[in-house]
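As you look at this complex, bear in mind that one protein chain is not there, while each of the others sits in place.
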C-alpha cells in the first residue's frame, strides 16, 4: 500500500504475474477504472482538489495519477500513434518516478484547481479509449508482453483507491462541519465483541513470502524460510473499549510504556487519543467516512500509530506480532473479510461464528513489530516500473491484512504494507501476540 | 486595504460617514454585492476553495466573510426576527474579531470544501434578502443609525474584492499550467513611458488626514498638521525597464543596497526578480491575471516588496516618499486612474497627456517610507466594529494610491493601506522622491 | 545601542566628532579598553565562550570584536608595519561589515572555544600595544585624521560593554543554578516609589537631533525641526508594582489590549510575565546580574518587550511617548542617572528629591512609540566604517535614555537606541505619556 511520500510497492517484474498472463485482464482493468470513478462521483470539484496535508493527495490527483501510470508505462511505449491528452499532465501527475523526469512537487498537489475534476475525467476517458484500442488491436505476443504491466496498473490503481478514501477522510476531518463521505449502511443490532481468546502456533522452520501463481508485488518475495518460535496470537483485534481503558489508566501520560521516539511524538503532538477522536458533550466521538460518530466500544480501535500500538501492547503485557507470525497464522485462512466490498467503510465488531483468528482480512491494517526491510535475496526489478522497489525499505514498519477501505481482491496473506511509526491516517489498528 | 493577517482598517465609527448618511446607501450596497459575484462567476468551485498560502484566502471565503460581516454587525443586532442561514457559519467565516468569539484558524480556510461555492451563493442571497427587507422596513431613525454600518460593510467588501483578485492570482501562479483569470482587453498600440520628469513641492506646515464629509477609515484621521520639508516627486512610477537595469546591474546581489532585514530576506528566499517573474525561452515573463505574459518594459514594475523598493531607490540615488509627501502631492488631483473600472486588471504604461504627477491613483499601490503608525490623537472606535483599529500599527509600512485591482470609488488621497515589508503579492510598486 | 543582528550605529563620519578632535583621545581610549577587561576578569573561560541565543554573543567575542574594530579600521590602514596578531581573527571577529569580507556566522560564535579567553586578552594586549605606538608616533595631521575613528572605536566598545552585560545575564539565566554576575552593592533602606505625577509640555516647532560639538552617531542627525503637539510625560518609570497589577488584572490574557503581532507573540511564546520572572515558593523573583532576587515592587519594571509596553500603556489608558517628545523633555536635564558608574547594575527605585521627570538617564532604556527611521536629510557615511548606517532602519523601535548597564559618558539626550518589538533581554522598560 502506498505510504505518505511513497505510493509504494507498485512495481512488479513481469515474472510475478506471468503464469496467468495469457492476455489482457481487460475486464478487471475497466472494472477497476470504473470503480475509481464510482468512489468519487458524488464528490464536488473542490472536494477532489484540496490537499489537506503533505502526506495526503487530492482525490483528483489520485484519479489523474493512476491514469498517468497507464499512459507513461503502457501507451507511450507500446501504442503506436498514441497522442497524449495533454503533454503537461506528464509533469503534473507523476508521483515519484525519478527516471520519468521532473514532476510537480508533492506539497503543491492541492494548488491544481485546473484541470478541473471534469477535465480529469475526460483525461481518464481519453486514456481508457486508447487502452480499449490497445486491447482490440494487440496480437497475442504483445498482449502477453503487456499483460503484467496492465496487471500492475490495476493493482496500482487499487492502492490509490484506498488512499483516496483515507485522504478524503482526512480532508473532511479538517472541516468543522464534519461532512460525511458516505451514507451509513443500515446496521444490524449491535453486539458485543467476542471474548479475548488466543490461538497457539508451533515453532519450527516455516516458509513465507509469495510463490506460485497470481499477482504480487516484488517486496513479497523471494519466498524463503524463517525460523519461527512458538507463539500465540489474539483471535480478534484490540477494541475501542480496551483502548479507552488504556487512556483512562493514564496510558498517554506514562513514559515507561513508550518507545523514546514515541514518547517524544506524543508530547510534541499532544496526542491523548487516537486520530479523529474528539469529545462532544462529554462523550468520545470519532470522525469517520460517515461523519462524526459516537465511539462504538466493541469495534476495533482505528487510526493509531505504531508508537501507540506498541505502547498499548506493553500496557497489556503482550507484544505486537512479527510479520512472519502474522503470515503463518493467515496462511490457511480464506481471503474474506470486511474490505470495501461489504460497503461498510468502517471496522466492524468481530463476529462470533468462527473460532481461531478472526478479522485477519479487512477492518484495519494491523501493525506488526517488523521493520520493513528486504527479504533475503530481494532484487529490485529493472527499469522505471521497478525503478525504486527497495527505496522505501528504511524507517517504516510492516502492516498486514488490509482494511475496510481495501479494494476487493487486492489483499493477500503475503501482502506487505508499510508506514512510518507516527502515521495514523490510514485505517490502522492492532492485534496482540505473545511468546508461547 | 486588508493585509495578510489583518483585513485591516475595515472599521469606522458612525461619525465618519455621518454627514452623508441620511438613509441607506441601498443602491451602492447591492451594486457592491453584485460586483463580488461578478468577479467570481467564472471561477470553478475548486478555484474558489483552495488557499494557496497563509496570507491569502480562498475566493469563497471572501464571498462568505463579507456576508458574515453584514450578518454579524447589522442583521443579528438590528433586524428583529432574523434567522441565520447556518449558525455554524458564524464560526467559519469570522476573520479576526476577537470580540465576536472563536473562529476557524486562518491557515485552514482552504480545507472548507463544504459549504460549496454554490451554497455560499445561497448564503449570500439569504443575507441579501434580509438586507432588502431591512431597507424597506426601516424607519428613518433606524436608517440613519445603520447607514454608517452599511457604508462600512460596502467598503469592507470592496477591500475584499481587491484581495480576492490578488489571492486568485497567487493561486493560479502556483499552477504550472498558469491559467488566466481574465481574458485580456484589446489593447491599443504599445507606447513608450514618458520621460523621467519630477514635480517640486514647497515646505511648510501642511494638513493631512481626512476631514469633511464622505466615508473614511478611522486610521485616516484625525486630520492634523505636519511640518513638511521641500521635496520632489517623480511624475510617474518606476518601470519594468528600470527594474531590469537594476537586476542587470547586480541589484539583487549587492549587499550595500539593502536594509539588513531585506538582505536577509533576499538570500533566504532566493529573490532575484519581482514576484511572479520567470524566464521562458530566455525572456522574462510575469504571471498576471491574464496568465503568463512577456514583461512589458514601459509598464510599472509590480509585485515588489518594500525591501526591494527601498533597495531600488538607493540604487537610483533617490528615496521613497513619505506618506505625507504623497498625500500633499495627491491632494489636488482627480481620483481617476487605472482602477478596476478600466477593466485592464494590470498596471498600464503612463500616459503622455498631462503634466505633473501621473498614475497617482490606480495601477499599483505605492510603497512609502512611512511606518504604519497612529496619527496624533488617534483613538480607536468602541465595540466590535472598531474593536481593533489600531492593532495592526506595528511592523508594517504605508502604501498609497490604489491599484488596478482597487474597486471604483474605493480610493482616496487620504487612504492608508499597509503591508509587511516582505509582502509582494499585492499589486505593489513604487515612485521615487528626493529632497528638494 | 547595538541590536541583536545589528551592532548598530557604530559608524560616524569624521565630521561628527571633528570639532573636539584635536588629537587622540588616548586617555579615554585606554580607560575604555581597561574597562572591558574589568567587566570580564572574574568570568571563567567557559562563561566567556558560550552563546546562549542567536541574539546574544559570548563575552569573549565582544572582547575580540571590539579589538578587531581597531585593527580593521585603524591599524591595518594607518599604521605602517602593523602585523596582525593572527590573520584568521579577521574572519572570526568581524560582526556584519559586508565590505570587510566574509565572516564567521553569527549563530556559531559560541563554538569558538579556541582562541581561549586568555589568548583573546593577549590579542587585546597586542592591539593595545600598537595603538600606544600609534599614539606616540603620529604627527598632528595623522592624529587629527584618526581621532574621529578612535572616538568611534571608544563608543563602539562602550556599546559592546553594555551588550556584554545583557548577554552574560541571558546566559546565566539559562543555568538552573542561577549564578550571579556581581555581588550586590550594599543597599540603603528600601523606599517607596514617588507618586505618579506628570509634567506638561507645550506644543510648537521644536528642534531635535544632535548638533554642535561632541561625539554622536550619524543616526542622531541631521538636527531638524518637528511640529510638536502639547503632551504630558510621567515623572517616573512604570514600576514592578504597577506591572503586577496589570498581570493580576489579566493583562496577558486580554486580546483587546494588544497589537495583533504582540498578541500572536504572547501566545506563541507563552509570555505571562516579563523576561526572567519566575515564581519560587509562591513569590515572584527575577533573574538579575545579582542572581535570582525577589521582585522589588517599587523598582522600575525591566525586561519587557515593546509589545508588552504598548499593551500596558493601553491598559493604563495612556500611550508611549514619541522619541521627539522624550528628547524635548530630556533636553534640559543633566546627563546623570543610574548608569554603570553607580555600580548598582540594576534599575533603582526613583528618588524623591527632584520634581519633574526623573530616571530619564539610566535605569532602563525606555521604549518609545517611534519606529526607527532616518531623520529627514539623513545620508549614511561613506566607506566601510559608515557602510551600513541606515541598514537597520526598518522593523525596529526607538528606545531612549540608557540603562543601569550603559557605560558612563555614553548616553546623550539625542541618543537613539533601537530593538525589535519582541526583544526583552536588554534592560528595557517604559514611561507613560499622554496628549495634553
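Letters A, B and C name the chains as they come in the text, with residue numbers starting at 1 for each one.
Methods note: a contact is a pair of C-beta atoms (placed from the backbone, for glycine too) under 8 Å apart; a residue touches a chain by one contact, two chains touch by 3 or more.
As the structure is a prediction and not an experimental result, all values here were calculated from the model.
Asks: Checking the contacts here: which visible chains does the omitted one touch?
Replies: Listed by label, the shown chains it touches are A, C.
Asks: One chain is left out of this view; which of A:302, A:369, A:399 or A:413 touches it in the full complex?
Replies: Among A:302, A:369, A:399 or A:413, only A:369 touches the chain that is not shown.
Asks: Touching the left-out chain: which of A:189, A:260 or A:283?
Replies: A:260
Asks: Consider the whole complex, including the chain that is not shown, and state which of C:122, C:137, C:174 or C:267 touches that chain.
Replies: Here the residue in touch with the unshown chain is C:174.
Asks: State which residues belonging to chain A touch the missing partner chain.
Replies: Residues in contact with the chain left out: 5-6, 96, 98-99, 205, 224-227, 229, 255-256, 258-264, 306-307, 310, 369-371, 373-374, 376-377, 387-388, 390-395, 421, 435.
Asks: Mind listing the chain C residues that contact the chain we can't see here?
Replies: Where chain C meets the chain not shown: residues 44-50, 52, 88, 91-92, 104, 108, 110-117, 171-172, 174-177, 179.
One rule holds in what follows: only the chains that are shown with their structure count from here on.
Asks: Taking each chain's centre as its mean C-alpha position, how far apart are chain A and chain B in Å?
Replies: 47
Asks: Identify all positions of chain B at which a residue touches two or more other chains, and write them in rising order.
Replies: none
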